[in-house]
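Here the complex is missing a single protein chain, while all its other protein chains stay put.
The block that comes next holds subunit A.
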Amino acid sequence: MAWLAKSLNSSLGKKLLMAITGLFLISFLLVHCSLNALIFLNDGGVAFNEGAEFMGTNPIIRTMEIVLFAGLLLHIYDGLRLWLENKSKRPVAYAKVDGAANSKWYSRSMGLLGTLLLLFLILHLKHFWYFSRLTEGLEDHTLYAEMQAVFMNPVVVVVYVLGCISLGYHLLHGFSSAFQSIGWNHPKYTPTIKTIGAIFSIVIPAAFAAMPIAFYFHLIH
């Protein structure tokens, strides 16, 4: 297996790892967002709480949760490693750089966007994952009720919206970039991948951002 380790530790291999873990996290976002969108049924959280109950108790989902954390940690580790290594490849910086002339700012800022997302994620896990997994709160105090309570704080709402904006830009580059790293650049598929990537990067973060906003303004009860 030394051959595999060697390949995965090459510059191309690190990118492949970034892409695979990234696509895995994207698939998680889709599940997470669809489930949370149940709150928009405006049924007092009945459907959402049932979904949350299922996700919290189903053994397959609970196993996937461990895989998810592993994937997330790998994505963070690989990203940090690439960021540090890539930075060291230009020890003397240019005095003047016109980056906007040849690339999008968010494609050049994936490390920064990722760091913002990580900070947001720590807060987010503290709010909801810690609540539903590590305390016995689910019986009388539902996850839905917890959302209602957390999103009464306007500062939290603003932080969540900013987190979603970071997510949107991270995805806008990351989604199609992952396919390129895997080697999937083809005139027949690439335009479609780019379109789906752009739609995904707008719709998913917008749906997420709508949740705290909807609670804060009492648009759902």
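We adopt the following convention: contacts are C-beta pairs under 8 Å (C-beta built on N, C-alpha and C of every residue); 3 or more make two chains touch, one makes a residue touch a chain; residues count from 1.
In this section, contacts and distances are computed from a predicted model.
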| item | value |
| --- | --- |
| Omitted chain (choose from "Succinate dehydrogenase/fumarate reductase iron-sulfur subunit", "ABC transporter permease", "FAD binding domain-containing protein" or "NtaA/DmoA family FMN-dependent monooxygenase") - UniProt protein name | "Succinate dehydrogenase/fumarate reductase iron-sulfur subunit" |
| Touching the absent chain when the full complex is considered, from A:Leu73, A:Val97 or A:Leu125 | A:Val97 |
| Chain not shown: contacting residue from A:Asn86, A:Asn153 or A:Thr195 | A:Asn86 |
| Chain not shown, touching residues in subunit A | 3-4, 7, 10-12, 14-16, 82, 85-86, 88-99, 101-104, 107-108, 110, 173, 177, 180-185 |
